[in-house]
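Step one of this worksheet: look at the structure below.
Of the protein chains in this complex, all but one are displayed in their positions.
Think of it as A, B, C, D, E and F in the order they're written, each chain with its own count starting at 1.
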Amino acid sequence: MVNGIERPLDLLNNSKGKEVLVHLKGDKQLVGTLLAFDIHINLVLDNTKEMQNNETKRNVGLSFVRGDTIIFISPASTSLKKE
Amino acid sequence: MVNGIERPLDLLNNSKGKEVLVHLKGDKQLVGTLLAFDIHINLVLDNTKEMQNNETKRNVGLSFVRGDTIIFISPASTSLKKE
Amino acid sequence: MVNGIERPLDLLNNSKGKEVLVHLKGDKQLVGTLLAFDIHINLVLDNTKEMQNNETKRNVGLSFVRGDTIIFISPASTSLKKE
Amino acid sequence: MVNGIERPLDLLNNSKGKEVLVHLKGDKQLVGTLLAFDIHINLVLDNTKEMQNNETKRNVGLSFVRGDTIIFISPASTSLKKE
Amino acid sequence: MVNGIERPLDLLNNSKGKEVLVHLKGDKQLVGTLLAFDIHINLVLDNTKEMQNNETKRNVGLSFVRGDTIIFISPASTSLKKE
Amino acid sequence: MVNGIERPLDLLNNSKGKEVLVHLKGDKQLVGTLLAFDIHINLVLDNTKEMQNNETKRNVGLSFVRGDTIIFISPASTSLKKE
Partner (left out) sequence: MVNGIERPLDLLNNSKGKEVLVHLKGDKQLVGTLLAFDIHINLVLDNTKEMQNNETKRNVGLSFVRGDTIIFISPASTSLKKE
């Protein structure tokens, strides 16, 4: 599953088109389909949901997320499989 | 709807002239029509409204928003459709 | 009213000599006449007033405002017209 | 055990494929297998676990961790041996 | 009074040798005579006084102030005239 | 006393070998003899004392202080003379 991850951005590249969980500073979480990212880790997500305490707080559709507020990003499929 | 988004800034480019929801650090939100942006994600919004708890707190007309206080930006139409 | 705003700094350029409302981090606000700005969004304001809860807290005359404490800047005329 | 560590990144290089403990700002901790890192100390971890008070709070599988939220990183084997 | 202020640093240049009020992050204020500044807005003040609630808390003589803790700087004469 | 201070770093240069008071973010203070500094305002102090509420909390001997946690630095002699 982790073949081909030489550099951190490879994981983001592999996650394009898939659902990711984005942990932001200040205990905010976004879930959405990763459409695009750049070297600043700015992201575009589709079907973005704002989460709080594992519940959907709001659907915000497409979103542009600034990289410097991100703590970590996890492809949702890998976390679902292992929980 | 997401055709043509190769890089994060493409979403902002597609949102010019449209209403966007801007989430700022410290739980502030602005809604306004996106007129311009740059690579620092500095924005110009028209008809800007400061929001708190989903209610309009103040109309501030035109505004220049500094990029480094932004958490995420969402075109309002996509969020309205899905809520 | 928004003709000629191609880039965010165009709004600041159009606001020179006019009163602007400057929202700073930590819920401080300054109102003053915009005399100068640079690419770091450092500003010089004349007739600067420190505001709190929409009341003037102090007159500080001329002021140099460091860009990195600014959240957003709004020309006062556009906000007055729409309130 | 510390042979060959001339520069800080050498420790990360030696830890590839091994379990590491990552202390984040705001008292969050992640444990996972280090797959990749870059000069910004962005990491990819596999089998990532979010920890709180030394207990696993959540399994998040693969994760991309942004370097600027990291306080320190410790290969788990060295800490286990000495505790 | 504001002639010759084309760029923000012009105000600092005009204020050399004069008393300035320096507002720092975390509600600290310094008053002192501006002796020198650089492009990072690092300052040297003489006869520096630490202020709290408009009262002198401590005299610290000469001081080197790091630019990145500064919110705004105001020449004291302009604020005294207008209060 | 202030002759020869053209740029902020001149004050630090003049203070080498002398006792300085270093105010850090988060209300920490260090007092020590300034041995060295660089353009990031990283310092080396000798005979460093951690102060709290004007009392010595701990002697830490030689210390390397990172510039970006510093608010202001004051040569102790100038502050002692004026208090």
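Brief remarks follow.
Heads up, the rule we're going with is that a residue touches a chain if its C-beta (ideal position, glycine included) is under 8 Å from a C-beta of that chain, and two chains touch if they have at least 3 such contacts.
What you are looking at is a predicted structure, and each value in this text was computed from that prediction instead of being measured.
Hidden chain, full complex: it touches shown chains D, F.
Interface residues of chain D facing the missing partner chain: 1-2, 5-12, 21, 25, 41, 67-68, 70-75, 77-83. Within chain F, the residues in touch with the undisplayed chain are 24, 26, 28, 30, 35-38, 42-44, 46-48, 58-66, 68-69.
Simple rule for what comes next: only the chains that are shown with their structure count from here on.
Farthest from chain C, judged by the mean position of CA atoms in each chain, is D. Chain geometry summary: the mean Cα position of chain A and that of chain D are 19 Å apart.
Taking each chain's centre as the mean of its C-alpha atoms, chain B lies 35 Å from chain D. Multi-chain contact residues of chain F (touching two or more other chains): none found. Contacts between chains trace an open chain of neighbours here, each touching only the next in line.
Chains touching one another, given as pairs, are A-B, A-D, B-C, C-E, E-F.
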